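Questions regarding the structure given below will be posed in turn.
Of the protein chains in this complex, all but one are displayed in their positions.
Moving on to chain A:
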Amino acid sequence: MKDPVLTVEGLEVRFQGAAGEIPAVQGASFSVHRGEVLCIVGESGCGKSITSLSVMGLLPGSAEAEGHIRFDGRDLLRLNREEIRQIRGNDISMIFQEPMTSLNPVFTVGFQLMEPLVVHRNLSKKQAFEEAVRLLERVGIPDPGRRMEQYPHELSGGMRQRVMIAIALSCEPKLLIADEPTTALDVTIQAQILELILKLKEDTGMSVILITHDMGVVAETADRVLVMYAGKVVEEADVRTLFEDPKHPYTKGLLRSMPNVDDDTYTLEAIPGTLPKPGEIQQGCPFHPRCPEAMDRCREENPRVFTHRPGHMSRCWLAEEEDQDHAGESVG
């Protein structure tokens, strides 16, 4: 396997609330390899966005992160503000869910696109302008010279997301984090944007963390998949294994809740119940109240991570018999 670009080990994120500490991410560990697309999947509130914001050092002030996030030989959680700022938008970039509100309404597209070029690459205004036009062309925006002078409200949602991608790619990052980049877009535009991200990944060799709740997007784009539930990674596998041989009942549920138009006999199933509320103390596996396969043990003991084969892990008692790696991390 190629070298990891980013390695997250035992990431814990907690929010300080009025009612005490609320855990948002609990012991997440994973790595992203060079040129790979890692999809993080899960329902809203499962901790996938918080995980990515931890990597960017953009957690809100009330949050506290522990563990290790290694990138380029450095632990991002131990860098000071200035050091992490120099990495943001330069080595690691991020695009967000809402293209309509992610661009500053009072500055031109050109200004916002030139900013990282001036900040990180010390380009002159003129050089930055030329580079920005080239970037807009690259993300498929017609008439880039004119677009440079326009304001975000003059662009459609798809166009704005293309601008966001151009901004994210401006300094040729090693890692791009895309947090639900297509959720707010029309279906036809969604496909175009995903295609664009994949094409740019091929061209530049960067790695991508794609956060989504859409298993269709996962099937289209991922090399490897991380399934998160209630702040924990519950399954990790390469995309083919995950779709063909899912181990965790939650992953199975996600796959069953995906529409399938090719199969007439297919019935769409929803996962019953909802995510536990953040901060709700629960005994046993956090998924057991919604799990069709829950056993007595699931209600009492939180499962540790079991390895099915190299690269395929799940956090479910059902997997215990198949466990190949008994030295797996134990979880409290």
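Criterion: a residue touches a chain if its C-beta (ideal position, glycine included) is under 8 Å from a C-beta of that chain, and two chains touch if they have at least 3 such contacts; residues count from 1.
The rule is short, and it goes like this: contacts and distances are computed from a predicted model.
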Chain left out of the displayed complex - its UniProt protein name, from "Acyl-CoA dehydrogenase", "NADH-quinone oxidoreductase subunit H", "Sulfur carrier protein" or "Nickel import system permease protein NikB": "Nickel import system permease protein NikB"
Touch with the omitted chain, as defined above, among A:Gln16, A:Asn104 or A:Ser156: A:Asn104
Touch with the omitted chain, as defined above, among A:Val13, A:Val37 or A:Met164: A:Met164
Touching residue (missing chain; options A:Gly47, A:Gly89, A:Gly231 or A:Pro286): A:Gly89
Residue numbers in chain A that touch the chain omitted from display: 56, 58, 81, 85-90, 93-94, 96, 98, 101-107, 112, 115-116, 119-120, 151, 153, 164, 167
